[in-house]
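A short write-up of the structure that comes next.
Note that this complex is displayed minus one protein chain, with the remaining chains in position.
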Amino acid sequence: MDMILDAIQVETPGKGLHEITHLIADAVTASAVEDGVCLIFIKHTSASLVISENADPSARRDLASYFDRTVPENHPDYTHTAEGPDDMPSHIRAALTHTSEMIPIAAGRLDLGTWQGLFLFEHRSRPHRRTLALRIWGTQ
Amino acid sequence: MDMILDAIQVETPGKGLHEITHLIADAVTASAVEDGVCLIFIKHTSASLVISENADPSARRDLASYFDRTVPENHPDYTHTAEGPDDMPSHIRAALTHTSEMIPIAAGRLDLGTWQGLFLFEHRSRPHRRTLALRIWGTQ
Partner (left out) sequence: MDMILDAIQVETPGKGLHEITHLIADAVTASAVEDGVCLIFIKHTSASLVISENADPSARRDLASYFDRTVPENHPDYTHTAEGPDDMPSHIRAALTHTSEMIPIAAGRLDLGTWQGLFLFEHRSRPHRRTLALRIWGTQ
C-alpha cells in the first residue's frame, strides 16, 4: 500500500461555495488506487471544505447565506480587524466547517453519495489562489 | 497493511442523534485490525456524524435542540425549499457537523474516551435508510 502525494491550486472568484469534486476525481484516477481513501487538506485559515448537495445551486447559496447571517462582518466584539472586515468572520466560518475531508475510494472512483459534492468554501471577498494538499492510498 | 472495505445500512426513525458506536465496533472486530484507524463516511447531505457524550440522553437531546433553535426551518431567506421545510436546515446542520469521522483503533478495539460515542445525526423528519462507507486499516 503506497501513498500518493499531490497538490492542487484553485483560483476562487471570491466568497461562496465552489465545487471541486472533478479536480479530486481526476487526481484519484491518476493515482490508480482501486480501493482506499483520499485526504483533501486546505492549507488556509480563511477558506475551508464542505461536502454538500451538488444538484441544485440554490442549496449552496442558502448555505453561504446562513454563514453571512450568523457569522456577520463588523461584529462590535471583534478585535482582530487589521486585515479587513471579512477576515475574522473567515476564520470563524472555517472553524465551523472543515480544514480537511476524507473521501473513500471504491473501484477506482470517489465513493460519494448520489447528491454529494466537495466544495471549496471561500470566505474572503476578493479572488484568492488556494492550495490543497492531497494524500491518496489503498490497494492498486 | 491491508485496507478493509465495509458498508453499513442504518434505519433512522427521523430527527435526532442515534448512537451507532456498537455497529462500528463490530466492524472493527470483524476486520481483525489490532492497531490502526477506522474511517466512517456517511453518503448523504441531510444526515451527518458527531462524536459526543454517550452516557446521559439529555446531552444528545440538548444538542439536537441547539440545532433546532439556531438553524430553524422556514427561514424567510431560504430559496431551496422544493424538498420540504426540513431539507435546507438539514444541509446546514450537516455542514456544521461532520460527513466523516476518523477513530483510532488500539488492541483491536475503538480507542474512544470513556464518555465518547459515535452518533448518526438524522436531520430529516421522516425515517430514512442511511448508508455508511467504512475503511479500516492498520497492523493485524
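Read from first to last, the chains carry the letters A and B; within each, the first residue is number 1.
Here, a residue touches a chain if its C-beta (ideal position, glycine included) is under 8 Å from a C-beta of that chain, and two chains touch if they have at least 3 such contacts.
These figures come from a predicted structure and were not determined experimentally.
In the full complex, the hidden chain is touched by chain A at residues 1-3, 5, 39, 41-46, 70-71, 77-80, 82, 88, 91-92, 94-96, 98-100, 102, 131, 133, 135, 137. The chain not shown here touches chain B at positions 1, 35-37, 50-53, 56, 58-59, 61-63, 65-66, 69-70, 96-98, 101-104, 106, 111-116, 138-139.
One rule holds for everything that comes next: only the chains that are shown with their structure count from here on.
Our note on geometry: chain A versus chain B, Cα centroid distance of 20 Å, whole angstroms.
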